Every structure is written in C-alpha cells, then in structure tokens.
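Before anything else, here's the structure in question.
Only a single protein chain was left out; the remaining protein chains are all shown in position.
Which chain is which? They are A and B, in the order written, and residues in each are numbered from 1.
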Amino acid sequence: MDFGPFLLLASLEGLVMAAVLALTAVGLSLVFGVMRVVNVAHGEFFMLGAISAWFVVDLVPGPAALGFAAALIISPLLVGAIAAIADMTILKRLHYEPEATIVATIGLLYIFQQLALTFYGADARPVEAPFSLRIQFPWFGYSGYKLAVIAASVVVLVGVWAFLTKTRAGLVMRATQLDRETAQAFGINVDRVFAGVFALGAALAATAAVLVVPIQQAHYLMGGDPLLLSFIVVIIGGLGSLRGTVVAALLIGLSDGIISVFFSPTLAKIIATLLVAMVLVFRPQGLFGRRPA
Amino acid sequence: MSLLSTQKLSRSFGGLKAVDNVDFELESGQIHALIGPNGAGKTTFVSLLCGRLRPDSGKIRFGGQEITRLPAHERVALGIAYTFQITSIYANLSVFDNVALAAASAARRPNGNRDVRAATHDALERTGLRSRASETAGTLSYGHRRLVEIAMGLALKPKLLILDEPTQGLANSEISDFKNLAAGLKQTTTLLLIEHNMDVVMDLADSVTVLNFGQVLATGPRETIRSNPAVQSAYLGT
Partner (left out) sequence: MTGVLNRSAILHIGVVILLFALQFVLPPYHHTNMARIMTLAVFAMGYNVAFGYTGLLSLGHALFFASGLYAAGLLIQMGGWSALPAFSMALIAGGGLALLVGVLALRTTGVAFMIVTLMFAQAGYLTVLYLGEWTRGDEGLVLPAASRTIGSLDLTNDTTRYFCALALFSIALLGCYLLARSSTGRVLIAMRENEERSRMLGYDPLRYRLTALVISAVMSAAAGAAYGVLFGYVGATFASIQYSIFPLLWVLLGGAGTVLGPFLGVLLMTYLVDLAGDVTSAHLLVVGIALVLTVLFAPRGLLGTVRARWLPWLP
C-alpha cells in the first residue's frame, strides 16, 4: 500500500480509538470535575457495560441489530444505576474525602472484577455487530460499523455538551462544580447531583463499551486499559476540563497507532506512562489548561 | 538600627493589587503595629515577609541580608516567626506536642536551647496554657487555640515575631494578659503586630504603619499617627 492510503487507514483506526476513549475519559473527567473524586473503578464500569451488553444481546431474540439497540439503552442505564448505588451507599458516607474515596473505589474495582469472573466467566466473548456494511475506498475496504462508532461517539459527546450547557440539570451540575457550598445555599440538593454525576460518568463508560464490544471482545479484565488511558487523557487534558479531555483523547488516540509502529508496544507504553507522570509533575493543569492565577 | 526593610514590594491576586509598592522599615527592639481596614493587604504583606507568599516584585532585607528569594523554612531559621490569623495548629496533637515542635525547631539553631522540654514548659507558662498541656489542641476553645498559636511563636525564640491579629476572639482578661506578655517580650524580640483593637495598639506600639488598598497611607511614631487627621477619620473612628 502507498503511504497516503496507509496514513488514511491508520488515521481511521486512530479515530475509532479516539472516539471510544473520548467517551470513557469524559465520564472520568466529569466525575473528577464536579465531585473531585478520582474513580479508580471507572474501567470496571466500562467492563460491566461490555459484559451486560453481551448478556442483553444473548437474551434478546431476533436480528442482531435489535439486541444491540437494546444493549445500547439497557447497559448504560444498568451501569449508571449501579454507580448511583455505589455513590449513595459508600462514597457519600466517606464525605468524598479524596484519599478514602480512592481506597474505596479500588475496593469496588476488585469486587466488580470478581463478580464478573464469577457470573460471566473467564472467557472473552464476541458480540455480533448490528450490521456488516463494508465501505469500499479506492485502496481498501473499511468496516462501516467502525465509522458508525465514530459518528455515534460524536453524537453522544454533543449530547453531553448540550446537556451540560443547555439544560437546567446541566446548569445545576456546573454550579455545583464551581462552588459546592454556594450551590447548597441556593437549595441545590448536592447529594442528588453527585449521585447523578457519578451515574452519568459510569453510563458514558458503559456506552463506550457497548460501542466497542463488536470490535473487541467482552472480558472481565478488559477495564484496565481504558482506565489507564482515560487517566492519561484526563491528566493531559487538564483535570476536570471537558474540552481538554476531548482534545487529548484525539491526540492520544491518533498518536497511539503511530507510536507503536516505531517502538515495541511495551516500550511505547513505558514512555507514554513516564511522560504523563512528568506532565502531572511539571504541568499539573494539563498541557492545554491555563495555570490558575 | 533597621532589622527588616522592604523596597517597592508588590503582590497581586489576578487584577487585585493586594500589596502595592510598599517601602517599609522596622526598627530593632520595637513593637511596631500594622493597621488598616479589612482587606487592606496586611496579612498578604506579612506573608511576603515570612515567605508564605512570593512577591511579584520588590526586595526584602532582614538583618542586613537579602531574603526575597529565601524559602519560608530558612527564614524561620534566621529568626522570623509568624503566627497565623486563621489559627493553624496541629489539631490532633496535644498542646504540649504543638509547642514542643516549635521548641525543637529552635533547638536546631547554632546556639538554640537544647532542652526542648524546658523551653516548651516556659512558653506554655508564659501564655497561661500550662494546665492544658496534655489536652488535644483541636478540642480547645477558640481563644485558647489563639494562645497555642502565640506559644508556638514564643517557643521559636525568634528575632522578629509577626503576630497576625493575636487578640481576635480573646476575652478581656486574656487581652490584658497578652499586653503584659508582649511588653515583656520587647527586651528580646522585635514585634510586628497586626491589630484591629486600637486600645492594644495605643498601649503597646512604639510606631505604627497604616495600610490601605495595599499602599502605605502613613507611618511613624504612635503619637504622630494618633494625631494624623486622615488616619483618625478613616481608621481610628474617633
């Protein structure tokens, strides 16, 4: 293949990755931004999304597209509900104290993983794509489903943006993010906002997982990579900044494929991890954020 | 002799000039009061002196040495101590341990008092906290926590002790105890005192600096400031 088409292919693959990553990372970023909670169990919400999608597709009879559509609705709702319960029963009682919540979410990570192993098993299982259209470029054919994933992510992200900026609930969330005490004084039920934000963050991860599961199989240990990558994205984008998160997801998603062409994937990961640590040490506001006055 | 001086010292927060081109001289062996309305920049100014904050521009000299870039803990080693306006003590430790940490810090200096226990008891005695030595600091009343703050300042055995509104929240009897304590300290320590209570200022201070909107409005001996009409109408409320 010539260089041009090769670059196009690599960019398409990178875009798919970036799209899924952006959804997952925006969930993490939202939770950190509003609640100041570092949710180590975020990757497990992703995993639960994928596994519940497998169960839903398995249970719904009829064409693959129908089961998939059901999963796209049911999985995020289910995972969101689990997250809301975890928030109300555990995080709230810890008063969102940063260190305690990190420890608690590490605990949740192990619990979710083990439960998935017990009830779903150790196998990786595929989910059939809702359609199998192949788009023929002059140089190569490309999965129509993957293009649909990119489109769907963009739609969801625009939806989140509209929700946060145009609706009352979104306004309440942003008010809480800016100043918890004042929000409370204005009669905002902060407990409910937090449960809602935690559920929304988890639901976004679950949505990303449902979209990804026809490309990548569902497995009980699949939460590790999205967690690490989301962390990286959120840090580079600036903790809690949604716009920065999306930009960083694009950057990472697109560059990941290219880096691993030049290095062995392990070395690439080592370098990326160290670079991210350095960003946190020397530019804690992220590469794109501005240092607070 | 001047113990501490600043030249064109400035610091802003965003667009707000909290300290604006301040030239300041502090004579050794004096009690110098810093007064001014709320938000005048008093706390910001002394924070620059003790190193809690970095200045945007200007110079600070202490005992003939420039300290503008020196980190806070090294300034403490030179003999500058600061007591917080908003009490900052070790709430989970005992009163004794709070003060002992200060005494142990002073003991590390070349001719510091190595007997930390004795130095601690001395500071507790002078602030009237002796009987509360074993209580947990966080359980004390507000006034007593202020006293722990002052005791830590004393135990540091500083050359310059900066007290940020030490009498805030103290009862009248405690205020008069404080005045005696401060007057007694004068022999060994230079005091820079931020104070809203004008009785305390007029009883204790040798000289006074008035700060407003981050700038020095007036500075001079107590009597001059007391009779300065502008200061009088604006800040002394008489």
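Basically, a contact is a pair of C-beta atoms (placed from the backbone, for glycine too) under 8 Å apart; a residue touches a chain by one contact, two chains touch by 3 or more.
Here the structure is a predicted model, which is why all the values come from computation and not from measurement.
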If you put the missing chain back into the full complex, which of the shown chains would it touch? A, B
Pick out which of B:28, B:57 or B:92 touches the chain that's been left out of the picture. B:92
May I ask which residue of A:2, A:99 or A:123 touches the chain that does not appear here? A:99
Write down which of A:59, A:117 or A:169 is the residue touching the left-out chain. A:117
Going by the contact rule already stated, which one of B:40, B:102 or B:231 would touch the omitted chain in the full complex? B:102
Residues of chain A touching the missing chain are 38, 90, 93-94, 98-100, 102-104, 106-111, 113-115, 117-118, 228, 231, 235, 264, 266-267, 269-270, 273-274, 276-278, 280-282, 284
Contact residues on chain B toward the hidden chain run 50, 52, 71-74, 76-77, 81-82, 84, 88-93, 97, 100-102, 104-106, 108, 116, 152, 156
